[in-house]
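I have placed the structure first, in the form of structure tokens, so that the comments after it can refer back to it.
Of the protein chains in this complex, all but one are displayed in their positions.
In this document, chain identifiers A, B and C correspond to the written order of the chains, with residue numbering beginning at 1 in each.
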Amino acid sequence: MSTPGTKHDFEPKIIAFVCTWCTYAGADLAGTSRMQYPANVRLLKFPCTGRIDPIFILKAFQQGADGVLVSGCHPGDCHYIAGNFHARRRFAAFRKLLEFVGVDLNRLQFSWVSAAEGGKWVEVVTELTERVRCMGPMLEFKELALEEQWSGKLDSLELQEAYNQIQV
Amino acid sequence: MTQPIDTSIYTAVTDAIRTEAARILSDGTVTAVAGYAAARRKGSSQPIVVSDAGNADKLIFTAACVNNLAVYLTKAKKDIPKSGRIGVVVKGCDLRALVGLMGESQLKRDDLYLIGVPCAGVLGSTIQPATELNTDTIAPKCLECVERLPVGCDFVPAVTPPPAPELEKKYASEIARLEAMTPAERWAYWKEQFSKCIKCYACRQVCPFCFCEQCLCDRNRPQMVETTPRPAGNMAWHIVRAMHLAGRCAGCAECERACPMDIPLNLLNRKMAKELKELFDYESGFEVLECGPLATFTEKDDQSFIK
Amino acid sequence: MCDHTNKNIYLPYLATVEEIIDETPDVRTLRLVFQDEKVRDSFNFRAGQFCEYSAFGAGESTFCIASSPTRKGYIECCFRSVGRVTEALRRLEAGETMGVRGPYGNSFPIEDFFGKNLVFVAGGIALPPLRTLIWNCLDLRDKFGEITIVYGARTEADMVYKRELKEWQERNDVRLVKTVDPGGNGSEWDGKVGFVPTVLEETAPLADNTIAFVCGPPIMIKFTLPVLEKLGFSDGKVYTTLENRMKCGLGKCGRCNVGNVYVCKDGPVFTAEQVKRMPMEF
Partner (left out) sequence: MQKYLSQENFSTLLEKLIASGKRVVAPKLNAGTVLYEPLKNPAEIVIDRMPRRSGKEAFFPICEEIISYGKEGQKVTVTDIDPARFPETVLVGVRPCDAAAIPMLDAVFSWDYRDEFFLERRKKTTVVGMACTEADDACFCTAVGLSPGDPKGGDILLTQVEGGGYLCRAQSEKGEALVAAHAALFSEPDGHKSLPLAEPQTEKIDLQKVKKWLDTNFEHPDWDSIATRCVGCGACAFVCPACHCFDIVDEGTEKSGTRRKNWDACGFWKFTHHASGHNPRDLQPKRYRNRIMHKFKYYDDKFGQRLCTGCGRCIRLCPAGIDIAAIVEDISKK
């Protein structure tokens, strides 16, 4: 486990999509209890895990996340009765899809963290952060974002210069 | 080794479709029949809506009748008149799509008159329509078809389709091949495939299940998927498409057939179908279900992947 | 007109939002000043022309230039926030930067109107395309005969340019008839109640030596044209401006055409005679 204040070569960006009723409160509890956990995680609060569209996860990776955490109420505790049951099925399917297109599932974590589980929150976040740190940056989507179709590619300035020299 | 596939039943099927269409049009059972008609190119066919019994003899069925006509009955095709009951010519795979649409309350069984086709298989995409059907030219979906005789139709010509050729199931073996790769290899595979995508949305437009009046990808507040046909946006679009079809796709493979760039889109759909079968024991079939696998849940669903 | 040879025709000028005027709860006017002094001096346009306005990160949107070419040093655009770009433009605060490409399209042949009476008929958010011409004419007031403005909106609150309507009402060289749809009038409403075509018929401007300008939603135009005809206006003496979705504004991108007429190049100003020859595709 990382000790706060340790310098690392790579600080992963972790995006956490959490439900407001359980996990957000759990993270809040961790904070008010002064528990330490990596500052790499950015929290986005949703009314329910059922509201977390798989496309959000995709978008997070596209926008530069190295790891994504989705967390909500334990089964049976959903504020909206069944939101997390639906989410569970959806994410079970979505992670299979991501795996099939070549996303390493070690970068994606799902968890149930209740409002009382500040400790579990710290544990989940720390483990994911450290795991992703070992894996290094998520390059696939970032590289993809920089790619052009061949027809839209421009000559780089270096190439241009080299070409001009051939011409002379 | 290439072996011819017997499509001789299609002559009888064509005759039966014509007779039945003429009957139901003239006795007022339906106001129109959606089927296939011959087109200009040798051996080719195209969808047609016949509303006059006199035109029923335009209808045909051949191995080039590849389209899934269910798409013309969905909300996305508002322009097709839906005054009264409509007859539709359906293959087994098309019927599964219609059944799915009924399950999603998009269609009512009573509004349809289903003319089922005993099917010996159809041609694969981008094959010249005049080509003879054989084990090389047959659409890959037909090799995995288990329902060559549609069930639950109002009319099915009394002919028996020949048994399916025992051939390698291309999707299953391709999925297995991809699953055996490392994530990086799979990423490279799909990246190459999606690099061909031009965002023509043919895959979406022909899909019976893409009936949203406004696709997420056509909405721009917020723009969840980039509209530009660049690698990043292409990847995002295909992931979104596969996800939105998971648990709904009936396996008609229209997306793959329609793709002008030969992207193996049905592979994604088949993979999701395989996973949903394993996870929730769901398979698309001929029985109308109240809820698809991702629209319902049980308390005992697998959660081994959740901490 | 700016010189575009060998230049990136899609490159916008940068302009600063100098003033923001809320016309209605969802319609806003932006007064823009070009950041480049040379552009500020050289940017000339005629009443009726349009620009492509961009909010960087959201895209471009097409509106007419709503200010008069006689008022130098700035231009104004007026838009209802309904889409991605207009919402982004609405988020801009005074002092912020946006992009402007233009001016594009044809314009009102104002010289042809000298010595004539003018009737302006506008509905709702369609006043801005005529407002540029109204001010242009008012700034050259002695060159025209009588000027009548019939302006209608759904409700009092939906009326744009309220301050200017007041100004026109107070001027004795302009006849302003304003109207709201039945039910859209408040207790202190001092105008008429009724739809624009009906009110226009009541107003009954003389057709003799008069040019009419109509701009509004398609349904209003549809019912106004017959009224004008009844009043004796020939189609060649009725002008309107069309709008269609545009991307380039330059006659390339291929979406604004009505039949073989490109609204961005051949328009946006057309006579009723021209419009009647077009297929119904706008």
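Please note the rule applied: a contact is a pair of C-beta atoms (placed from the backbone, for glycine too) under 8 Å apart; a residue touches a chain by one contact, two chains touch by 3 or more.
Nothing here was measured: the structure is a model prediction, and the numbers come from that model.
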Report summary line: Contact partners of the omitted chain among those displayed are A, B, C
Report summary line: By the document's definition of touch, the residue of C:N172, C:S187 or C:N260 touching the omitted chain is C:N260
**Report entry** Contacting the left-out chain in the complete assembly, out of B:S26, B:Q128, B:T160 or B:T182
**Finding:** B:Q128
Query raised in the report: Of B:A12, B:A202, B:L216 or B:L289, which sits in contact with the chain we cannot see?
Result: B:A202
Query raised in the report: Residues on chain C that touch the omitted chain in the whole complex?
Result: 4-12, 14, 54, 56-61, 80, 82-83, 85-86, 88, 95-97, 99, 218, 243-245, 247-248, 250-255, 257-260, 265, 279-282
Query raised in the report: For chain A, which residues reach the chain that was dropped from this view?
Result: 148-157, 159-160, 162-163, 166
**Report entry** For chain B, the residues touching the chain missing from this view
**Finding:** 39-42, 44-49, 67, 71-72, 76-80, 126, 128, 130, 192-193, 195-196, 198-202, 204-206, 218, 226-230, 254, 257-258, 260-263
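Heads up, the rule we're going with is that only the chains that are shown with their structure count from here on.
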Report task. Based on C-beta pairs in contact, work out which chain pair has the most and send it over. Result -> A-B
Query - Whole-Å gap between the CA centroids of chain A and chain B - result: 35
**Report entry** Parts of chain B lying in touch with chain C, wherever the complex brings them together
**Finding:** 220-221, 223
Query raised in the report: Given the complex with chain B, which residues does chain C contribute to the contact?
Result: 83-84, 87
Query raised in the report: Across the complex, what residues on chain A touch chain B?
Result: 54-55, 58-59, 62, 75-76, 82, 85-86, 88-104, 109-112, 124, 140-141, 144-145, 147-149, 152
